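Encoded as structure tokens, the structure appears first; notes follow it.
For this depiction, one protein chain was excluded, whereas all remaining protein chains were kept in their positions.
Naming follows writing order (A, B and C), and every chain is counted from residue 1.
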């Protein structure tokens, strides 16, 4: 159960105290206070944990400081979209908006290799007006003897180049808590030229200790990738670990599932789950077409599978796209075969725009239809 | 290896005889002649089976009657799209065209129940200009005590209603060879009021005896559904059974894969394979969004998941859509919960049109791009 | 609900008529009579289908002809092991007993190839006292251009050789109803020298039309293989199709599941389900180690994986083992690489005997323990 206080109720005020006092007398209930700091105001939410079945929603709502009470389902207490839950989705970070209604493209290098390649990538992004990118410094590899990424030592020049080319947000995977410290330190050392969205990879989806540590910091938003061998429910429960520790700036990323039923694609593309995530939670949804497909195969008309699945995610309402590009894929140290070429960036962006435009038309179409035909009991399961 | 004869070479002609004679002298090679009967001409293809490695492609092409020789890969000899293989895709049936470039919608009832429901469905289809539908008379059910479809006895009135409302093609599942005879007989009895596309369901994808029998008849085209627990390669090999027996009028249908990684959808939606089928074979590709999703859940903007995955298939180039509708889903005997309502048909058709338009824009976009940037060796894997 | 009549009540007798009359007056209930013909007596079971919730079990049991009433669970009405259901398991066929307590080995050829190989196999079986074998005449193959088995034409000499070497039961796959007729005819033509257990392969587990036809004949017992891409529940429902048509002489076979999680084995070995099948149903359980493992790899001590998984199935109570042998695996037309050699037959049989002896010791051990510690409520889930 979540008790949402009125927007003018401050922590420590008499109304606040009254609510807390009331809740503390309920047997078997503990409370956890969350402050959502927005641009204009701070919103206080009080989470009630324990046996809330016996609590009277209306009695709590009658308290002076209470705006509204939301009964949460068992799962995804914080990230979930509960019944009658009209709270907004999304967040702002370093001047970029992330929510369930808009779309950001993160084209970039799977793995940082040379300054020349990073600069070529960023220059092209600037040329086409892109403020976001992906750049991997820490690479978890299946084989212990494979290249593991340049790590902390590449951060200063990557961040400086980002600043030079106006990049606002870099999605960057971390696989240990020390990486968060290294990124924070390097950003400070270089004068905060850019922002970083911490990426939790699919191999760490259930690395709960890492999630707790990343969840405890509120500076960086988190790009959380679905686990590739677990159910969607289990991945969403894992995302809740981040939120339960206080960080709610989470984007949930679909990246394909491991099973040979998806062959010849590297993973089984799961972008049909885009609307499912939006229905179950309030997180923006990202798609990763490059790792899902894993090759540059194309259909007879010449369209790459990577671009087809991107269009599939976007036409169903995806809010973020993570795409591997490389100035010279044959020299890439990681995942070269799936990378798009720099000269394909404008093609890719225009293709995404076509799909996004179609999505927006579809959204308007259903809006018009729903206003004429409101869902009734006739509709099974609706 | 396929030897394609010149279009003016007739069976039994001297040029034909020469080619056959030449091939029969090659050791370890047997030949199978296939006549592709088109509207204007009949094309003769001779399939060479056995150890063709030692044959000289140019020597055969130098024979008088030979147009061209195609070396086929090991797999999908007939349905496959081989290297330098520019043969056309698709076929015509009862006035409707099916190929890899166009799109047909088959909205209809999962299972035939009452004449009233069938008539209501067909009347609505006619109202919105739809010449195709799906209607199940034979229903394979997991539980032996569940309703198994009305079988042969509903065929006469279903076909008559189809004729009354101008339906040209009904997709209808068959699960035993006797069903094909029953359908043929019933169409004859009722004066051929409509056409039937025989559907092979996912539980019979590897029922090779049924495939051989259906493949031996050339009257009805076949809608072949992917097997839900086998690899794509295995399903394509099974489709080749149909073609190897002589029937090449095959549409390949994606209908989702069985694995709990796709939850909460009923099956794991596999429409990212649309471009893959088009690349590997010359079959038109159908998608079945209703059985893939299996519910009427919708995203926060009100768009049903069934419509989202339809749009995903279509924007990637799907050529046929099979969709469950029902005048009264709560009374449907099979799969009611996933059915769309009759009043949702125009919404559905318009949504499909938006996605198709986007697909066509994308196809033009890549055509322009490719003409400016022809694929070179720089492109890895392209 | 199943109404089991007293053993001396004959069809058409007054007691029988009374029971039928009583049941026919119940609204919404239809009855299906099944006669279980045993060596000494015929047992009549009446299956009640429809809404049986309102029926009074004790009232029916008070009728003169009724021995006992069993309330069946929703699933597996006939093959299932219901609450308080002490009916015996298993059946006799051509002098061989099949039930949940004993063990039969079916070593033989995956596919019949030459008379010499078949005779060599059968001679070796006789030498080691084995009355059962496997011999495939109809082979469903993934690729349409692969060898499909010799079919009907090899049956006469296979059956004659079986008679010559005292083989009582041959497990033989059928993939179309015509195959059953061919087998019946060939046995008649050759003077019934042996018996046949009809095998339904994993590709036809949900070929319900074939199941109905095979279920309608009561002559041959059925070896029913689990479907490799569906849940256990779905496979058991499919086996119920056989029983619902009247044939209850069914052995359920585990043969591994298709998923790359089982690599490097050909299929994911599923023999941990042996006790599950015995708990849920009254069918004897067969294991197929050869197709599960698919190779002749061995552990460092020299024991083949095929033998390890056989021992695993047997120590958990398997009742039948299907094993591929071949006199010259390198010449086998199908699945040679997994075949055991004829000289390995005594080793295999002794290895099976060790595992069976261990199983029997375990069964005695738990019997002693249970008599000393009867399960109580303390035990969770027991």
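Assume contacts are C-beta pairs under 8 Å (C-beta built on N, C-alpha and C of every residue); 3 or more make two chains touch, one makes a residue touch a chain.
On a predicted model such as this, the values are computed, not experimentally measured, just so you know.
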Write down which of A:13, A:31, A:237 or A:370 is the residue touching the left-out chain.
A:237
Selected residue (touches chain absent from view) among A:8, A:189 or A:209:
A:209
Note that subunit C touches the chain not displayed via residues 81, 100, 229, 231-233, 257, 259-265, 268-276, 278-279, 292-293, 295-303, 305, 307-309, 311-313, 315-317, 329-330, 336-337, 339, 341, 343-344, 347, 350-351, 354-355, 357-358, 361-363, 365-367, 369-370, 373, 378-382
Across the whole complex, the chain not displayed is touched by subunit A residues 49, 75, 77, 140-145, 175-176, 203-204, 206-210, 227-230, 234, 237-238, 240-241, 244, 258
Since one chain isn't shown, list which residues of subunit B touch it in the complete complex.
259-260
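Rule of thumb we're sticking to: only the chains that are shown with their structure count from here on.
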Would you kindly tell me how far, in whole Å, the mean C-alpha position of subunit C lies from that of subunit A?
51
With chain centres taken as the means of their Cα atoms, state the distance from subunit A to subunit B in Å.
38
Counting only residues that touch at least two other chains, what does the list for subunit C look like?
none
